[in-house]
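Entry: chain A
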Amino acid sequence: MPEKIVTIENLKAYYLMESYGINRRVYAVDEVSFEIFKGEILGIAGESGCGKTTLTKTLLGIIKPPLYIMGGEIRYKTLDGEINILALQEEEIKKLRWKVMSYIPQGSMSVLNPLRKIKDTFQDFVEAHQPEMDKITFNNIIREHLVSLGLPLEVLNLYPHQLSGGMRQRVTIALSTIFKPEVIFADEPTTALDVVVQRGVLQLLQKIQKQAGNTLVIIGHDMSIHARITNRIAIMYAGKIIEIGETKDIYNNPLHPYTRYLIGSLPRIGDKSYKTSIPGTPPSLANPPTGCRFHPRCPDIIDICSKEEPPLVEIKNGHKVACFRVSDGGQDNE
Partner candidate 1 sequence: MKKIGLVLLLAIFISTGVILQGIAQQLPPGIPREETLIIDQIFRYSIVNNFNLWVSGVPNPTRQSLAFDTLWYVDQQTGKWINSLAKSAPIYNKDFTELTIKLRDGIYWSDGVKFTADDVVFTIQNIKDHPGMLWHEQFNLYVDKVSKTDNFTVVIKLKRPNSRFHYLFTTRYNACYIQPKHIWEKVSDPLKFTFYPPVTLGQYVLKDSDPAGYWELYERRTDWQRTSAGIITRKAGPKYVLTIFYGPNEKKVGAMIQHQLDLLMDLDIEAFQTLLKRNSYARSWYKDFPWAWRDELDIRYYGFNLEKAPYNIKDVRWALALALDVVKLNAEYIGGVTRVTPIPQPATPFHMKYFHKPLKTWLRNLRIEVEKGKYFKPFDESVPERLATWAKSQGYPVAGDLEDLFGIGWWKYAPDVSERLLVKHGFKRDKDGKWLLPDGKPWKITIIAAPDEVDVFRLAIGAADQWKKFGIDVDIESLERTPYYTRQNMGDFICTSSWGMAAGSGASAVIDKWPYAYFLHSRYYKPTGELQTTGNYLRIKSAKVDELIDKMEAMPPTDPKNVAIVRDWLKLCTEEMFAIPTLSFKKFVTFDTYYWTNFPTAENPYGQPCYWFMGGKFVLPYITSTGRK
Partner candidate 2 sequence: MENLLKYIVSRFFQWLIVVFVGITVIFIVPRFTPMDPIQTTLNRVTAYSYIDPDAINKMIETLKDLYGLKGTIFQQYVNFWKHLLLGDLGPSLSLFPTSVMDVIRTSLPWTIGLLAVSTFLSWVTGILLGTLAEYFSNRKWSQVLGTLVMCIYPVPYYIIALILVLLFAYIIPIFPLVGGAAIGLKPALSLNFIASLIKHGFLPALSLMIGSVGWIFLSQRSLTSRLVSSDFITFAETAALPRKKILSYLIRNSMLPQITDLALQLGSIFSGALITELVFSYPGMGYILYSAILQADFNLIMGISIFSIIGVSTAALALDIIYPFLDPRIRYK
């Protein structure tokens, strides 16, 4: 059994909003439990609006109104033992960030301060966590880091707008990994990059993971990326994890009808069959369907689906699924 590095238990993260008098509660992450193992590459997949970004935020401990944690725990294993970050003060969480857990934002985002040279941005980030570092050490560390990631040193003296999209994303990755964090969360790291650049960025991520042996969590809707790089995948639907397991198990034997749709949407070489898109639209998280949240779109619906929520049940070998048809054996494996 691999070592757990993050344990999530019954996590509930809701948006509570009041706008023009309407009180709205958005169940972005609802009763989610899973764990992340040390040294693995975990994928979190799902359509946009399924709550995966909220989940990421919560895992990073970025909890700002209107987002509220309504219950559950997120425990990181650190040198000081297990820490439930939800019980920490904001300042304490901030100390963990970039060292214990780090974050790589979407590739399309302009995440670098446009008015600062890359060098200065690096300095800002480093100073934030190691204010006492002297200039020479700082320079050495950055150079070493960039070289180890195979990035040209010239970028340091450039402004963000002078970099290509791919280079910008690499620099961002370098920035996020400068302290060699234990867990790296990459939120759609390759979105909006073209295919060739995508591959380069993914290779970079793999390289980092291999070099430092840290844990990488990739959040994204693109199942082909998950297939290429992850060890395990968690599938999210409407604020819930509906299936989780080793990548090969999920791809070879998707148990949840939703997972099957997602995988079915992958293009395969030589496959000329018609790609069925998922019928219906994603449900509103503010007003999720009763019972199984997928039931209005599910082709294999049975009575209980609309009445009770299916629990996440382990089928075998850490492969878990939340579906009555699977757990009550009504669904064949092949």
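Candidate entries met the following condition: all candidates are chains of the complex that A comes from, given by their letters.
Following the convention adopted for this analysis, a residue touches a chain if its C-beta (ideal position, glycine included) is under 8 Å from a C-beta of that chain, and two chains touch if they have at least 3 such contacts; residues count from 1.
Just so we're clear, the structure is a prediction, and the values are computed from it rather than from any experiment.
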Chain touching chain A (counting every copy) in this complex, out of 1 or 2: 2
Touching candidate 2 in the complex: which residues of chain A? 60, 62, 65, 93-95, 97-98, 103, 105, 109-115, 124-125, 127-129, 159, 161, 172, 175-176
